[in-house]
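Structure provided below as structure tokens; questions to follow.
Heads up, one of the protein chains got dropped from this complex, but the rest are sitting where they should.
== chain A ==
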Amino acid sequence: MAARPELQAPPEIFYDQSEARKYTSSSRIIDIQAKLSERALELLALPDDGVPRLLLDIGCGSGLSGETLSENGHQWIGLDISEAMLDVAVEREVEGDLLLADMGQGLGFRAGVIDGAISISAVQWLCNADKSSHEPRLRLKAFFGSLYRSLARGARAVLQVYPQNVAQRELILGSAMRAGFAGGVVVDYPHSSKSRKEYLVLTCGPPSLNAAVPNAKGEDGMSCSEDDSSGDEENQTVTISDRNRPRKKRKLDKKSKGKDWVLRKKEQLRRKGSSVPADTKYTARKRKSRF
């Protein structure tokens, strides 16, 4: 598998002319961008009154995602750090306005003027320090703080992200919550490693009573558990949505009793004086089935 783009080069270098070309030539990329942005727009849950809104596309790149916004009648402003990507957007004659800007430096918009924001596969880039002056926490803070200020109260931001690991997801979500956003993570196709897609669905201001708002779990409102087995009936449809299958609780695997069970058993045996191997990160790990 190819290394994550975020680990190869800064975005303005990685998204060079040849990478940007793919956004006009690869039907696979075009298709994915369209699907992701349609879903993001759906999760924005704009009022169903047919009135076009002013939206942001953060990391708008070649404008594929913006085209989805235009097709739905909205006006949009797109910003991206890569000139090569924006050149493709110009070539494509997108209807939105484009800005060459680094979201990690904060967004320069007046307060409360934006009706909603989407971002497709871009925000995880902020978790990397590409220059010695880059501090991911500060860049995330600048980004979310300025995004929060520019959104109208009650407006939403839907950010589709590819966090590299749990720590990155927490870092991104935590920064959003500290900026004042309410919300959580919506996971589509959680059971498929290929099609699994994560969306941060953030609301500016107090969470609305709208049933479609993904309720964040946990007292600080930060951690949205993605563990099916912990989902109670009220929260599950909104925190996590699986568009493919009917929801069912994860069945306990009969054969493996889980790490906690193993650790408890080992402790019992130790107390009885048996010699038991030390607990390590390998304890009760999943093993390949052999034939």
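Definition applied: contacts are C-beta pairs under 8 Å (C-beta built on N, C-alpha and C of every residue); 3 or more make two chains touch, one makes a residue touch a chain; residues count from 1.
Heads up, the rule we're going with is that contacts and distances are computed from a predicted model.
Chemist: Suppose you had to identify the omitted chain by its UniProt name; would it be "SRP54-domain-containing protein", "E2 ubiquitin-conjugating enzyme", "Signal recognition particle receptor subunit beta" or "Multifunctional methyltransferase subunit TRM112 homolog A"?
Modeler: "Multifunctional methyltransferase subunit TRM112 homolog A"
Chemist: Just one of A:R39, A:R53 or A:K197 touches the chain that is missing; which is it?
Modeler: A:R53
Chemist: Who touches the missing chain here, A:L98, A:A157 or A:A176?
Modeler: The missing chain is touched by A:L98.
Chemist: For review purposes, identify every residue of chain A that touches the missing chain, sorted by number.
Modeler: 50-54, 73, 75, 77, 79, 81, 86-87, 90, 95, 97-102, 105-110, 112-114, 131, 133, 142, 146, 150
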